[in-house]
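The complex appears here minus one protein chain, its other protein chains still in place.
Chain IDs A and B follow the sequence of writing; residue 1 opens each chain.
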Amino acid sequence: MSLPGRLSNKKEYALDRFFGYVFVVSAVLVSLVIFSIIVFVAKQGLQTFGDIGFLEFHLGTDWDPPYRFGALPFILGSLGVTFLAVVLGAPLGLAGAIFMAKIAPPRVRELMRPATDLFVGIPSVVYGWVGLTILVPFVAERTGGFGFGLLVAGVLLAVMILPTVISISEDALRAVPRRLEMASYALGATRWQTIFRVLIPAALPGLVTAVILGMARAIGETMAVAMLIGNVPQIAKSLLEPTSTLTAEIILNMGQTPFGSTWNNALFYMALTLLLVSMFLIILIRFVVQRRTYDG
Amino acid sequence: MDSRRVIDGLSTVLLWAAGFFIMGLLVFFLAYILGQGLPVLSLEFILSPSKEFEAGGGVGPQLFNTFYILFLSLLFSVPVGVGAGVYLAEYARPSRLTNLIRLSTECLATVPSIVIGLFGLIILVNIMGLGFTILGGAAALALLNLPVLVRVTEESLRAVPQTYREASLALGATRWQTVRRAVLPPALLGLVTGLTLVSGRAIGEAAVLIYTAGVSVSRHFPDLNPFVAGETLSVHLWYVRAEGLRPDADEIAAGTAALLILVVLAFNLLIGVPARIYQRRLLGKH
Partner (left out) sequence: MANKITVRNLNLFYGDTQALREVDLDIEQQQISALIGPSGCGKSTFLRVLNRMNDLIEGVRVDGQVLLDDEDVHGPEVDVVHLRKRVGMVFQRPNPFPMSVYDNVAYGPRIHGLKNKRRLDEIVENSLRDAALWEEVHDRLFRSALGLSGGQQQRLCIARLLAVEPEVLLMDEPSSALDPISTLKIEELLQELKKNYTIVIVTHNMQQAARVSDVTAFFLNGEIVESGKTDTLFTRPKDKRTEDYITGRFG
């Protein structure tokens, strides 16, 4: 009448132990992946400086491989599009998040949630293609130039970082305890005063995280930028002049440079730079921005 | 009049405007993409092979490669990603190792996809000498999926009430039995939702694949050999524009863009809806 006892459960114990190992090993594998990425990309990229000076690469403005390797135009291009994307995209995204979290009637909100997910579902080559077929001709027509450059790339990137900014900052705003808001209303504050003086300060670490992650997305974005930036290795004197970025330079030239050549190594070094910047941003979030939550 | 009121009213108007502008942008994007692309989309376009220098080619092989690479990449990344997520949610105690794993997951999640593509290029093409292959593309893509899978798994498991675990353990279940029978079933909807998210992103990915899976397709179609190069839809959209050898490049690009959007949407519907129904059954709502 009795159930199987402890001995017949041997198999279960073995399975239990086995899966315990499987899970630990999986977790360790994930860590190994990021470490090997760093190691291999760094090993390849740092060979650049056997042939070129560190300063020449970072501060030189003349990119004419295999003779000259001044990568400053790409560095400035990457910073430029990222800056534009954040300046245009972050305020809109934050406003959208506030709208969704606190203003929109439930029906509108229920509609906007999946809608912002759809933004994520649009592939970046498709964003690039839209920019190429609408934005570039539009700008070209108004300005008499070709349309390629920081402006179109930045505007499109601003749209592309919207879903990141919106979803993370909306979560942060919703996580603010209701009683804080209530306290503010009870003191006779208007809705805007409550949002501006209570909600935003309370959610600040989350909002900053949202913007930084948007920034990380913008600086690493490749396909759309490569389609819109113009791909000319020069420092842009205006927003309408074609220039290039680290990502665009990598994707366009990786295929036509022999592995191990200085030029090829330089492209890997650019990738290493992107990798380090994105990791720096994560560490910034984790050890500076998020830490402040607990101080109140 | 009270200036506080004016500012309050003004801010409300502006925030509504922001909300509408964002929705308007989305509608505009979708309408434009589908409006340009749908007229191009015919069964022939979707199924027939592409042509190099003449007009009238389709995207059949690219569509096939898109799914093939997605499938293989999930085959690699789901076991490891879900395993690591289960570890973090169910097994990990606060420790240095746990912290390190968490930090590496976050870092991996923000690594630009082009960097992952280059990593794949070093390992698969240059060190292992495989050349551009479907298998290599899938492996590199798997690395991109990995951190999202870890996060989604951990989040969905954490959303399962602690009481289920206690109840199961108190009945003499082992930890693994508890995870498999009491924790995973209610977490399934979250997992599947995460999987559609990952798949949507993978379908649209190009930067990872250009230097791992390549920009050409097999002469045979459909070709299941994972050791040949395999251009996907997204890569095709990029390549068609970049080299511009085909006279009808504009139409092909428009059609490919629309097809990509439709595939992503279909994925959400095909996987997301059954999962939701399952969840409802689980919770006893009919």
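Convention: a contact is a pair of C-beta atoms (placed from the backbone, for glycine too) under 8 Å apart; a residue touches a chain by one contact, two chains touch by 3 or more.
Computed from a predicted structure; not experimentally measured.
Engineer: Which residue among B:Q36, B:S113 or B:S168 touches the omitted chain?
Structural biologist: B:S168
Engineer: Using the touch definition up top, pick the residue from B:R181, B:H220 or B:R276 that touches the left-out chain.
Structural biologist: Looking across B:R181, B:H220 or B:R276, the contact with the absent chain belongs to B:R181.
Engineer: Have a look at B:R4, B:H220 or B:R281 and name the one touching the chain we're not showing.
Structural biologist: Counting the whole complex, the residue in contact with the absent chain is B:R281.
Engineer: Against the chain that's been left off, what residues of chain B make contact? List them.
Structural biologist: Residue positions of chain B that touch the missing chain: 93-94, 161, 163-174, 177, 181-182, 185-186, 281-284.
Throughout what follows, only the chains that are shown with their structure count from here on.
Engineer: Taking the mean of the C-alpha atoms as each chain's centre, how many Å separate chain A from chain B?
Structural biologist: Computed value for the inter-centroid distance: 16 Å.
Engineer: Note which residues of chain B are touching chain A in the complex, please.
Structural biologist: 4-5, 7-8, 11-12, 14-16, 18-19, 21-23, 25-26, 29-30, 32-33, 36, 79-84, 86-88, 90-92, 100-101, 103-108, 110-116, 118-119, 121-123, 126, 143, 146-147, 150, 174-177, 179, 197, 200-201, 203-207, 210-211, 234-235, 237-238, 241, 250, 253-254, 257, 260-261, 264-265, 268
Engineer: Hey, which residues of chain A end up touching chain B in the complex?
Structural biologist: 12-13, 15-16, 18-20, 22-31, 33-37, 40-41, 44, 92, 95-96, 98-100, 103-104, 108, 111-112, 115-126, 128-130, 132-134, 159, 162, 166, 190-193, 195-196, 213, 216-217, 219-223, 227, 247, 250-251, 254-255, 259, 267-268, 271, 274-275, 278-279, 281-282, 286
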